[in-house]
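Only a single protein chain was left out; the remaining protein chains are all shown in position.
== chain A ==
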């Protein structure tokens, strides 16, 4: 009895306490001082913006074969200046801060470049002729080291990522200290405008290579002009490896070795985090934010890091619906912009003499039964709702010219809708026995590609094809070196927005023309296209090329892969940039509000 009564009393007290306390709360109200400070600085901007990247940058010189990664580009966008700035829509705009350029002749193609008078490296050394000459030496592939690689090809002193374009340039002539130089092309080169890029500090390379840096780098200029291999070898050695960072970026090299030519300079690094600060010697418009930090975060952890304010912006390398959902769940604290990237998915066909698709009518039948609209719906629109069926090969929806160009290629519109009857008729006309077996290969690691092949099979099997899925762990090697083992293949090409770079995909005998497509008209157009020197002349040729690729069917383009960029809504300035320069192309104009 007593025990029960005691219980009752305790329960009553507890219940009463609960009732009393149910609506009140302790704490809160915030710190007065902090609140006041917040109001006072509401108009001001934060002094640091943090950008999430998936891998640590691995070198200051991103133009070597070892270090040609997109994460170095993200940093170099704002630490190194080029004569041009590529816009998100692929158009090229001159960067007047570094200097000016002018095409003075079409035959031979001649371009005169002039560095701005006030253009200096962040250590105060003027940017001038020796920097330009070193760029030519490094990228032209004209300095054999005397060694050969395993296949017997000569190895260049400079381990450049690419010699495209520069290889066509004659050695610029001039004196050390000149602020201008001239590029004369042996053969016309369509993308000449973007070549005025990739200048590394020549005085550092010369000094580290044991050359004198007196007289504006006269020693280096002499060594290159006289092709002095002995003097150039240590310089090239430094150019190749001296600007590399340690793995996972525990610290930066000596700051004296990495002067910048952009709005920011490298300040410090630790544990994979790279800090840039405003370049006080910068000769262009001053960067808006004092400090930019690049922080390495695992791809799957980006969203939570953004949510927790540890990063302010990131470009996922693989934009998925899942990630988009997570970001959208964060509401208006985060802004997401999706779009069509420069990478596109397509189905290549084996059109060689022994290939199933040798007959144009079989190719057309296949194109008619591929459910392109459905594929876009399932694989592109979840991320980018306005994604469309890709109708061109060399001009992509992210580029400004796409809309206009696509209206001038009538044949590109013939395969918009699935036409099973038409496909059957074409197969009958071609006189093949149905069901026609097609070995459809794709990357074994990709469940996305497997799903796509299944969709194509569901549709095309009704039209008289018999699609056999053929997953391959190493699809590119098989495509290139095992002809006859596949009939169709679905994969992506990373477009560059350049005019000339796609040649080897389409011309007879091209390296990446895996299906052995051959069309004399296409070969002719490419021959003209790569030598065009005015971008305005390129478009009509490209339209002509597209018409050829569709009327004499080359492959079936599907869609431009969706891309994404996400940033905190306190950030002002970022946009989605599908080009290879990525989101940081205009990071010097970003601001972050404090409220």
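By definition in this document, a residue touches a chain if its C-beta (ideal position, glycine included) is under 8 Å from a C-beta of that chain, and two chains touch if they have at least 3 such contacts; residues count from 1.
Convention: contacts and distances are computed from a predicted model.
Novice: Which name from "Helicase", "ABC transmembrane type-1 domain-containing protein", "Iron hydrogenase, subset" or "Branched-chain amino acid ABC transporter permease" does UniProt give the chain that's left off?
Specialist: The record for the missing subunit names the protein "ABC transmembrane type-1 domain-containing protein".
Novice: Touching the hidden chain in the complete assembly: which of A:271, A:407, A:462 or A:485 does that?
Specialist: In the full complex, the listed residue that touches the missing chain is A:271.
Novice: Touching the absent chain in the whole complex: find that residue among A:93, A:286 or A:301.
Specialist: Residue touching the chain left out of view: A:301.
Novice: Tell me which stretches of chain A touch the chain missing from the display.
Specialist: 10, 17-18, 20-31, 34, 46, 48, 50, 58, 65-66, 68, 149-151, 153, 155-156, 159-164, 241, 244, 246-248, 250, 268, 270-273, 275, 291, 293, 295-298, 300-301, 304-305, 307-310, 474, 476-477, 504, 511-512
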